[in-house]
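Here the complex is missing a single protein chain, while all its other protein chains stay put.
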Amino acid sequence: MQSHFNKYFVRLLEYKGKELLSKYGVKIPRGAVISRVEDVSVLSTFKFPLYAKAQVPFAGRAKMGLVRRVDTLKDAENAARDYLGRVVQDYPIRKVLFEEGVSVAKELYVSITLDRENRGYLMLASAEGGVDIEEIARRSPEKIIRLYIDDYEGLRDYMVRSVARKLGLEGTAAQDFVTVVKAMYRVFTEYDAELVEINPLALTTDGQLVAIDVKVMIDDNALYRHPDISVEDSDYTMEELEARKYGLHYVELTGYVGIMANGAGLTMATMDLVKEFGHEPADFLDIGGGASKDSVREGLKILLHDDRVKAVLINIFGGITRCDEVARGVVEALSEVKTNKPIFIRLKGTNEEEGRKILAEVGIKVYETAEEAMEALSKALRSMQG
Amino acid sequence: MQSHFNKYFVRLLEYKGKELLSKYGVKIPRGAVISRVEDVSVLSTFKFPLYAKAQVPFAGRAKMGLVRRVDTLKDAENAARDYLGRVVQDYPIRKVLFEEGVSVAKELYVSITLDRENRGYLMLASAEGGVDIEEIARRSPEKIIRLYIDDYEGLRDYMVRSVARKLGLEGTAAQDFVTVVKAMYRVFTEYDAELVEINPLALTTDGQLVAIDVKVMIDDNALYRHPDISVEDSDYTMEELEARKYGLHYVELTGYVGIMANGAGLTMATMDLVKEFGHEPADFLDIGGGASKDSVREGLKILLHDDRVKAVLINIFGGITRCDEVARGVVEALSEVKTNKPIFIRLKGTNEEEGRKILAEVGIKVYETAEEAMEALSKALRSMQG
Amino acid sequence: MAILVNENTRVLVQGITGREGSRHTQYMLQYGTKILAGVTPGKGGQSVHGVPVFDTVEEALRKFPEINTSIIFVPAQFAADSVYEAIDAGIKLIVIITEHIPIHDTLRFVNYAKRRGVTIIGPNCPGVVSPLKSKVGILPNHIYTKSGPVGIVSRSGTLTYEISYHLTQAGIGQSTVVGVGGDPIVGTDMVEVIKMFEEDPETKYIVVIGEIGGTMEERVAQYIGSGKVTKPVVAYIAGRTAPPGKRMGHAGAIVSMGMGSYESKVRAFQEVNVPVARTPTEVVKLIKKLMP
Partner (left out) sequence: MAILVNENTRVLVQGITGREGSRHTQYMLQYGTKILAGVTPGKGGQSVHGVPVFDTVEEALRKFPEINTSIIFVPAQFAADSVYEAIDAGIKLIVIITEHIPIHDTLRFVNYAKRRGVTIIGPNCPGVVSPLKSKVGILPNHIYTKSGPVGIVSRSGTLTYEISYHLTQAGIGQSTVVGVGGDPIVGTDMVEVIKMFEEDPETKYIVVIGEIGGTMEERVAQYIGSGKVTKPVVAYIAGRTAPPGKRMGHAGAIVSMGMGSYESKVRAFQEVNVPVARTPTEVVKLIKKLMP
């Protein structure tokens, strides 16, 4: 189950996910999050060594050197200076989490996620957590305990206790496990989460359960009702935030043909078509349903300002989207940005005739099918190279 | 539907109920609550005249002179000094709420309460709110709009909108009504309420909905999960709080026969019996189910220390309550408190024999039936008067 | 015959290792109740008065699939979860002794049980006894030594013992005695129990033990008035001399419309020709009068 271009899930930074879980009773390592180098002074009361973890919203952080042990306040300051402001995978590091070490006896895995197929929630747990969890799931699926949760009936304590027993937890650890999972469930349902994952969930040498790393993904469409979650604490890049303002869904790719279409399916089909003609798409830009001329204008401007883009393919089949609005947006963008990049437009559907007329007035040809537009674009690219 | 001795509902002080509703979006008059006379200084930024409302947990406050208009800070100080520390109906006034006036165009009534019969919730609303609401309900029941709410399905906005229309609310007032009722519903379900009532809910001359007076009653058994609600903000008297510590349910009455029994039903039946013999009970004291000897001891001590009590009738039929524990408690109380008040005990049920033995050791007779014990008590009272 | 519990009742005790759970397991065993298993999370493998303890209801039922009834002694904070566990495991009769369960919890699990066809008695109740057959509750054993024609339904525990005691003393046995519980919302109300008594061939007379507050007694009277109860009924209501209670706001007054008082309840019964005893002992006299 992967999320491609069709739906955006906001991944929270580790410290923010921990904050939410901690609010409902999950134990986390003692630590502090810092966004300015000079703030490392708050660490003076902590027990060194600490672990400095750059707050980036993607996996494989340790291998990239974005987690390190610091033995002194001076070390910590150096780590903060090194990390803060760096841009990794298009993402600017704004925060560093410093945490005390935890004496781990055992690493568990536990998560709650949407069960799309059964239209409910699914809890997964394993007594063998850690980075190899997927490998374990592949080789020994029986080591993954699955609990289906009905949205209507909710999660009962006794169900979690039963999972705790299967994990081999006893006594206070079993009780703590109920606390941990109920906290995860609250975050999951109250914060419109797609995923709440603790991996590893450490069973410490003194019998406590502590969340060492967490991953929380939130439904972008529900962010409006969670004022305590700032997009700054998520995996939005600057460009994505900019596009988002206009209801655009933009993802940067590696090629040179700028693409704009309406609907995720048609946008992907348009990418496929570009590849089919032997070219490489520079982006995925879906203007969504019912886009206004302003969105179209701003979207096209992103493509025109992108130096990598050599030509633009616009593929619109209007349903709730109106071809005339699209045409107006295109005309406005072209009046604002001086460009000699060729633009190939295919327009079909709602208000198609009016759209054609508007584009005809500024001398832009409209193609009947995406294939025809792409063919013309290919020819233009060849002549540019020639 | 009245709550007698069988179940205790905590009534919150007005200001606390308003605080909860306000947290979820209900508009309340601008105001401040004060617990020390010197704190009236915070009122200096308010728009006088203000209304000083002594925070007491019972109705008819205005008629008792516990609400008054104050025109100056000096007035306010006098009101605070007058109210704070006064004891009205056994209740010590600890707080005074000062509020700005509201320009009322219309007074509505709205409440959410438990629907015991249908095992759900019931919302009541009327376009004619205010102190006469019960009279209106009696004379013109059609003026009360009733909405049953299923606990499982919850309250949907569209249902509340429909009630708003029936109340004649339009535009923003109708939308605000949805906000008000949803806030009430949240307080009702999240705070284990028995009742959330706003009366009057003012429609102001500038079209706003403002809660002028509110009544919130909370399930005493659920207080443990609401750490933000202090019993100081409720209608507990000092004696009740003291009794509560030992799991006792004590209510002071006006007579002179001290009563202790187990279970609300048996305690009431014992009161009835005292009256049947022409005497007046001094109290209702239910030691509950499975009382320990400590509870019995402390309960009996309350009665022995009460100067009004001339004789004590103890009526126990043990199920989960053990007669031996009761006997031990009685013996301990008598060893701690010197008294010459006669005590008449009837013991039946679980561990009856052991209880009888314990009491026999200190020379206390045990009666077979409550009637026999009461007869003996009557005789003793007669001889005391004679 | 009898209602709710009988010779075929096979019991699970939830919260069996607690003070009350353990004690009343012993008393029920002494009474002759067939208790097959107990549950206390984390105490699986122990035994209480010879009854094996399991960690979960599911495990207990796997070992003893013939269990058809559960009695709950679990502390109030955890009681609701135990009820869900029993319902989800498929137990069809659940008797909840625990008192002080938050009423919103009760409301939710009672409705949940109804949707699944599960009967709940309680909470905050003394349980159910069908004398000489089975006891699932905390009613004192020594009172229930005679089966017979009187079915009792009551909101009060101790008052039930009182009246049962006097009946038994007078040589009048009981078919089944049901304490529905003293909370404002209970799993099975008096009307529902009276319907069962009406269907039960062993029950010839019905005693209703009520108290002031709520409208349950008025609804019983209304149901009797509908003509669906052919067996004679005798009532007792505690609280005749209680001063007016704490008011439940205007809402309470509007909903109850004057019901809930001693007078209202007595009037309701009198209107449908149900005699109301003035004292617990008078119930025995009224029943005797009805007997041939």
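Each chain gets a letter, A, B and C, in the order it is written, and its residues are counted from 1.
Note that in this section contacts are C-beta pairs under 8 Å (C-beta built on N, C-alpha and C of every residue); 3 or more make two chains touch, one makes a residue touch a chain.
As the structure is a prediction and not an experimental result, all values here were calculated from the model.
Remark: the absent chain touches shown chains A, B in the intact complex.
Considering the whole complex, the residue from A:L13, A:L114, A:I229 or A:A282 that touches the absent chain is A:L114. Only one of A:E194, A:D233, A:E298 or A:D324 touches the absent chain when the whole complex is considered: A:E194. Here the missing chain is touched by one residue of A:V88, A:V104, A:L253 or A:A376, and it is A:L253.
Of the candidate positions A:K215, A:K341 or A:K357, contact with the hidden chain is made by A:K215. Chain B residues in contact with the hidden partner, per the touch definition given at the top, are 153, 156-158, 161-162, 165, 170-171, 174.
Mapped onto chain A, the footprint of the missing chain covers residues 1-7, 9, 11, 59, 109, 111-117, 119-120, 122, 124, 133-134, 137-138, 144, 150-152, 189, 192, 194-195, 197, 199, 215, 217, 219, 221-222, 224-225, 253, 261-266, 268-269, 271-276, 281, 284, 288-290, 316-321, 348-350, 369-371.
The criterion applied here is as follows: only the chains that are shown with their structure count from here on.
The chains in contact with chain A and with chain B alike are C. Farthest chain from chain B, judged by C-alpha centroids: A. Should one ask which of A-C and B-C has more C-beta pairs in contact, the pair is B-C.
Taking the mean of each chain's C-alpha atoms, the chain closest to the overall C-alpha centroid is B.
A straight line joining the Cα centres of chain A and chain C is 55 Å long. Chain B and chain C have centres, each the mean of its CA atoms, that are 27 Å apart. Shared interface positions of chain C, defined as residues touching 2 or more other chains, are 112.
Each of residues 152 in chain B touches at least two other chains.
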